[in-house]
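For this view, one protein chain was removed and the others were kept in their places.
Moving on, here comes chain A:
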Amino acid sequence: MAAPLTLLVIVAVTIRAALFRSSLVDVISERVEVVSPLTAWKRVVEGLALLDLGVSPYSGDVFHETPLIIYLFHFLVDYAEITFMLADVMTAVALYLAVKDYNKQVFRKQKYALEADRYPHDCHELIRSPTEMFYIPLKVAMFYLLNPFTILSCVAKSTCGLNNAVIAFFILSTIKGSVLLSAIFLALATYQSIYPLTLCAPALLYLMQRQYIPVNFRRVSFWWFIAQYAFMYLGSLCVIICLSFFLLGSFDYVPSVYGFILSVPDLTPNIGLFWYFFAEMFEHFRLFFLCVFQINVFFYTIPLSVKLKEHPVFLIFMQLAVISIFKSYPTVGDIALYMSFLPVWSHLHRFLRNIFLVSCVLLACSALFPVLWHLWIYAGSANSNFYYAITLLFNVAQILLVSDYFYAFLRREHHLTYGLYLKRKDGSEATLVLK
């Protein structure tokens, strides 16, 4: 398996290196879909330039990266291209290893269930075979490395790639069962952008499942494990925050990074829902809707955890998708991360209802983004509504995609319990509905 992965990495690096050398770099790095005010490489360079001038990069409203990113690129600014390529490769390898391990566990569980004869007899079609699962990790790595979204993000040197790498390492360490590393990487991801905080729920569920700790509020072991994890998480977060404080000698970055993420002052167009909504918002409702939209990102964590408590990895996928749809400054790099998980759920394809329509819409929107942007900004023959309409459609397509996968997942679980070919009481073929 190492050889195809190496080949894949070589291909991916070659594509990126070729694009870095081409004239497309300047065009790509200006694209609002690829870089957001939070992740733009231009702003990282600006922050470094401000440091050189002796001005705190957080005294202005251009730089919104965390101090660790400044520290990293203080040394690596000349090797930025290699850093970003390396981050992508590491993300892909981490996802590869994580999915490989996860598949092993899935297969083992399925074997136990089969041996215990827990599945209904007509469910043989739903049982996953090792040959089908063999190429999934490679497909995941391929989906990440060869996804045009990832490639664009990497070529634009969007720091989203680094955040993705941190999240991928978090997933890998969680699936490998390393509590400490999981907490550390989760703290890093939270520190980079607040939203991955919601990933603590699937991590806890997964680690508890692995350590055979029942999810039961009345059990001491449950609370003890949560306290352990919270201690490790908060401890590493504290260390990171103190480290950033000592790097720049002030807490200026807190309002400039987290305040910026939460209060959305920069309305530069992007693929998300926030920019036009808050550009057109009535002033006295602004705070209300800001709270509603931000809570919306965190809101789904608890119900999803309750529903998917047996399937934490699918919960991770759901959370990543929800974050990348509803976060304040989304870029295509965020979408690439959750899309790389799609091959893991390839066994759900028979239950997907509108995957064809959704993928068509996603493809069409991706093509229309630059077109309508050009019409609005450069040609002047369209206005902001055109671009806004495309972002709306794109987000609707993403929502449909995610909810479709969720539906398919729940339905497969239902069939695994109640049998694939359901019959009514009178013996005729039944249709399954949500009630």
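Throughout what follows, a residue touches a chain if its C-beta (ideal position, glycine included) is under 8 Å from a C-beta of that chain, and two chains touch if they have at least 3 such contacts; residues count from 1.
Heads up, the rule we're going with is that contacts and distances are computed from a predicted model.
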{"item": "Hidden chain of the complex, named as in its UniProt record, picked from \"Membrane magnesium transporter\", \"TBC14 protein\", \"Zinc finger MYND domain-containing 12-like\" or \"GPI transamidase component PIG-T\"", "value": "\"GPI transamidase component PIG-T\""}
{"item": "Omitted-chain contact residue, chosen from A:Asp78, A:Asp117 or A:Glu283", "value": "A:Glu283"}
{"item": "Of A:Ser22, A:Ser59 or A:Ser221, the one touching the omitted chain in the full complex", "value": "A:Ser59"}
{"item": "Hidden partner chain, touching residue among A:Tyr96, A:Phe293, A:Phe317 or A:Phe369", "value": "A:Phe293"}
{"item": "Touching residues on chain A - with respect to the absent chain", "value": "30, 32, 42, 45-46, 48-50, 53, 55, 59-62, 265-269, 273, 275-283, 289, 293, 296, 300, 303-304, 306-307, 322, 325-326, 376-378, 383-385, 388, 392, 395-396, 399-400, 403, 406-407, 410-411, 414, 422, 424, 430-435"}
